[in-house]
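Every protein chain except one is present and positioned as in the full complex.
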Amino acid sequence: MSLYFLCLVLFSVGLYCILRKRNLIKIIIGIAITEYAVNLFFVLVGYKMHGRAPIHAEDQAILNMVDPLPQALVLTAIVIGLAITALIASIAIRVYEKYGTFDITKIRKLKG
Amino acid sequence: MLELQILLVFMIIGAIVAVKTKDLLSAVIAVGTVGLGLSVAFLILKAPDLAIAQLVVEILVVIILIRATIRKDLPFSTSGRWFFNTFVVFVFLIVFLIFGYICMKDLPKFGEPIMKVAQSFLNNGLKDTGATNLVSSIVLDYRAYDTLGEATILFTAVIGVLAVMRKVGRKK
Partner (left out) sequence: MDNPKHGMTLIVKTITRLTVGLILLFGIYIVSHGHVSPGGGFAGGVIIALSFIHILLAFGKEVALKRISYNVASFFESLGAIMFITLALLGIGSGYFLLNFISKGEPFRLFSSGLIPLYNVAISFKVGAGLFIIFVILVTFRLTKKDDRE
């Protein structure tokens, strides 16, 4: 229970960063932190107490395994997160080249 | 699971440092510590595949973000309705945390998951697919459409980066 709540606190730190900060790089950092929290929450839900990793061994039969389904979902989500981070970083570099700043309020002023 | 709680508190401290520090390069490195802590947490939670993937992906994320921030350390504005904005955001976060805490009472207890689907994978996985690593057998056999969609998204991201960063056809 306390583990779930700590995971939620980590999520809200990232949410605060997205909502409050005005620097584009800080917003990317907030998106990365929320993504880590969601990945961790998936794996926490699938953990079984005193379980073993879901890999069969050759010489013994392992009966008590953790849930492999959230791990498979998170494995694809990690690589997708990397691709999204690269895409947002490239957009931030392009915005810096056009406006000379990372501050989103100044970008809005220069637009009109 | 005391070690996991200590690790999560460490990750939260790293995230707060990444959010509050003024220097952008320090913030990026603090995000690197959060990701490496997440890798160790996956290892404690018995997910070695995810630990390897998270470790190497974190290195690449830190390199890409350092490339984006290097020599561009600009001050950002704090003017405007500072008090009002912060107050609204904090009220929203407190309401969010309270509702999240109420919702968590309906979740299964930590350490006792509901494994309706996964139990059949665990029982029949080795016989059906022949793969020893059950995560690999789920990713590439039972739920291979996920992997197909992931490949599509990666392709779209590469095309998007190419389109955003192109040299020709740009207005001078």
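Just a few scattered comments:
All chains are identified by letter, namely A and B, in their written order; residue positions are counted from 1 within each chain.
The rule we apply is simple: a residue touches a chain if its C-beta (ideal position, glycine included) is under 8 Å from a C-beta of that chain, and two chains touch if they have at least 3 such contacts.
Since the structure is predicted, the reported quantities are computational estimates derived from the model, not experimental observations.
When the full complex is examined, the chain removed from view is found to touch A, B.
Residue A:Ile93 is the one among A:Leu19, A:Val45, A:Leu73 or A:Ile93 that touches the chain missing from this view. If you put the missing chain back, the residues of subunit A touching it would be 53, 55-56, 58, 75-76, 78-79, 82-83, 86, 89-90, 93, 96-97, 100. Although one chain is hidden here, its contacts on subunit B can still be listed: residues 48-49, 51-53, 56-57, 59-60, 63-64, 67-68, 71, 126, 129-133, 135-137, 139-141, 144-145, 147-148, 151, 154-155, 157-158, 161-162, 165.
Basically, only the chains that are shown with their structure count from here on.
We define each chain's centre as the mean of its Cα atoms; on that basis subunit A and subunit B are separated by 2 Å.
Per the touch definition, subunit B reaches subunit A in the complex via residues 1, 4-5, 8-9, 11-12, 15-16, 18-19, 24, 27-28, 31, 34-35, 38, 41-42, 45-50, 53-54, 57, 60-61, 64-65, 67-69, 72, 74, 76-77, 80, 85-86, 89, 92-93, 96-97, 100-101, 104, 107-113, 115, 117-118, 121-122, 126, 132-135, 138-139, 143, 146-147, 149-150, 153-154, 157-158, 160-161, 164-165. On the side of subunit A, the complex with subunit B involves touching residues 1-10, 12-17, 19-23, 25-26, 28-30, 32-33, 36, 39-40, 43-49, 51-56, 65-69, 71-76, 78-87, 89-94, 96, 101-103, 105-106.
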